[in-house]
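Just one protein chain is left out here, and the rest sit where they should.
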Amino acid sequence: MNGNCLIRKKNIFSLTTDYNWSSEGIGVMKGVILSSINNARIIDLCHTVKSFSKINGSRQFEMIRYLPVGIHILVVDPGVGTNRKAISILTNRGDILIGPDNGVMINAANLLGGINEVYTIDIRLSEQTVFDGRDVFAYSAGLIGSGKKALSDIGKKIRKESLCPSPLIDNQKLKNKVDSIVVHINHFGNIILNINSKEIDNFLNRKVKISSNVKSIYATVRRAFGNVAIGKPLLCDDGYGRYCVALNQGSAKDELKVDVESIIHLELCE
Amino acid sequence: MNGNCLIRKKNIFSLTTDYNWSSEGIGVMKGVILSSINNARIIDLCHTVKSFSKINGSRQFEMIRYLPVGIHILVVDPGVGTNRKAISILTNRGDILIGPDNGVMINAANLLGGINEVYTIDIRLSEQTVFDGRDVFAYSAGLIGSGKKALSDIGKKIRKESLCPSPLIDNQKLKNKVDSIVVHINHFGNIILNINSKEIDNFLNRKVKISSNVKSIYATVRRAFGNVAIGKPLLCDDGYGRYCVALNQGSAKDELKVDVESIIHLELCE
Partner (left out) sequence: MNGNCLIRKKNIFSLTTDYNWSSEGIGVMKGVILSSINNARIIDLCHTVKSFSKINGSRQFEMIRYLPVGIHILVVDPGVGTNRKAISILTNRGDILIGPDNGVMINAANLLGGINEVYTIDIRLSEQTVFDGRDVFAYSAGLIGSGKKALSDIGKKIRKESLCPSPLIDNQKLKNKVDSIVVHINHFGNIILNINSKEIDNFLNRKVKISSNVKSIYATVRRAFGNVAIGKPLLCDDGYGRYCVALNQGSAKDELKVDVESIIHLELCE
């Protein structure tokens, strides 16, 4: 039983884009999906990926692991209109991930049991335009979810080894000195780093010097915000397994003056 | 068979407003609809129409052509609380458009096969307030979609010739010299003009001088963003049939310092 011969009806869909909430494109994509499958449930996972940032897109798309098995669309696509491939990935959990072949879907696929099969997407709703979110991704998602098309009906099977690699790699650990990349900044100004926080218990209450290009601050490793005074910095888990620099009820982003993809240097104090 | 005698049950709804995503009014309107029809599917088409801009509202509401047949609510309504009429428009495709009689729904209706019938809306949920999005538009949408009321139960049939005309007219073509109006600016800073891009193939690779009140830039007519260098301007299709001034991975809005309803002058170079 594989993608090649199996119709994969699904009615759960999710959207992750850098369109921003001001875009009518989000509603239009939903319309295109609902036109194929009128009982679709479409979850907006994130529409505020930093424009064109594959690193931020990777981090946000990883969150599909909290969604039910479904068809998950990713549109962070600086290469739209060029010859980059559009692809569908069948995960071992049973999801179908749809988006450009630029590595952004790889981490999420690995969190869903890994990649089972990959197909190109070679159809489009309209030849005229370069709105691939609507014409390629939402359109093919609707056809697949409704059972009108199998993955093999809309493209060719390709080797998973041929896919672009993930732009976001967490090969760092918290240690005496480590450079990290800002992979996300949330509304509160909390800064998420590409450092796994699995071993946070080994570092609780340690002091860490945290430096951007413009400023250094000293934070304490903590489990929770309430554990430091208002306005004080802490290094904690981001809720998803990475370290996060935060100020209790303040903005670490404003304090350190960084943005997504900035470099942050950490140094454990004695 | 007309609106007069026909109950028009629908469970697809869409919302287009200038409320902005920070408004609790969006959720409240959904609550009012769901209170009448508990299997409603409500699509947020756009909530970031520029405040009070009928031109921008018209352009955004045109996107309902990508949605399934349903009840489409439009709230861009600088005249709320005055004696402007509230209306429901039955389109030839079978949709019902609900909103104020200020011309903003006309283009969309024409894209859905044209206007079949028009009724006033003469009911409201609460006499007390001026929140017509909730008290008039969402309330009547729920009653109509649930089949509790026909269009003729909630208002009087009026002649379509009596409606306010559309504020957004595309009577321009790309030519040697042309003045256009900015009808939309998206999150990336792309500028959409009231010039139909149907004949873009005749102009591919031509250079165009694009001038706002404060600055001129030279753009090339292209099919896709990837076809120009990062940061360089292009004139392309907006994905919906109008010309769009864009910078590849940059903001044309910031470059030309324009806003919705600004004037942009185009001049084809030799």
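Letters A and B mark the chains as written, and numbering starts fresh at 1 in each.
The rule is short, and it goes like this: a contact is a pair of C-beta atoms (placed from the backbone, for glycine too) under 8 Å apart; a residue touches a chain by one contact, two chains touch by 3 or more.
Note that this is a predicted model, so its numbers are computed, not measured.
The hidden chain makes contact, of the residues A:211, A:227 or A:262, with A:227.
Residue in contact with the omitted chain (choice from A:28, A:46 or A:125): A:46. Of B:23, B:196 or B:262, it is B:23 that touches the chain left out of the display.
Interface residues of subunit A with the unshown chain, by the touch rule above, are 12, 14, 21, 41, 43-48, 60, 63-64, 66-68, 186-188, 223-227, 236-237, 239-240, 249. For subunit B, the residues in touch with the chain missing from this view are 19-28, 30-32, 34-35, 38, 51-52, 78-82, 128-131, 134.
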